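Sharing a structure here in structure tokens format.
Left out: one protein chain. Kept in place: all the others.
Presenting subunit A:
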Amino acid sequence: MVLVLALGDLHIPHRASDLPPKFKSMLVPGKIQHIVCTGNLCIKEVHDYLKTVCPDLHIARGEYDEETRYPETKTLTIGQFKLGVCHGHQVIPWGDLDSLAMLQRQLDVDILVTGHTHQFTAYKHEAGVVINPGSATGSYSSITYDVNPSFVLMDIDGLRVVVYVYELIDGEVKVDKIDFKKTTTSNA
């Protein structure tokens, strides 16, 4: 069982001052094996903080990131799964599933993690799963109204991934989960 934290669009300090305290207390160092981040941190302090939570940190560039050298897309293999990360402002129309599916086919990954809309979503389609962890700080978005802070934890175990989404609603952390199973033929 491998735990992968997926989060992004924190927009610190432009749109938020910090992660919600309840989230911070959950993100304990040493419990997570990998972090994939959709970008828009935006400053080095946030990068350093995420590094303390887990040193294996993969970040894709968001359009407000201070660090301009993060890659536009990143792919990595964890267990039986190939993951891809992209902020999502590059894929037009923003948040459009079919356009994201094209990116997923292009990157040839089972799980595509993308952001920009600040809205948690998890879709299964022909090419695989698209996950948007939302905004970890619940920051303002021109695309989504009433954003709740959220992040995703993926538990990868063999051919199965359980996606836990943590959302802060009215001061309480609510958890939901979705199961995805990979069929070995889908990535021939």
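What to note about this one:
The rule we apply is simple: contacts are C-beta pairs under 8 Å (C-beta built on N, C-alpha and C of every residue); 3 or more make two chains touch, one makes a residue touch a chain; residues count from 1.
Note that contacts and distances are computed from a predicted model.
Not every chain of the complex appears here, and the one that does not is recorded in UniProt as "Vacuolar protein sorting-associated protein 35", selected from "Vacuolar protein sorting-associated protein 35", "Large ribosomal subunit protein mL43", "Histidine--tRNA ligase, cytoplasmic" or "Presenilin". Per the touch definition above, the residue from A:Met26, A:Ile43 or A:Leu159 contacting the chain not shown is A:Ile43.
Contact with the undisplayed chain is limited, among A:Lys74, A:His89 or A:His118, to A:His89.
If you put the missing chain back, the residues of subunit A touching it would be 11-18, 43-45, 63-64, 89-90, 92-94, 98-99, 101-102, 105-106, 108, 126-127, 139-140, 142-143, 145.
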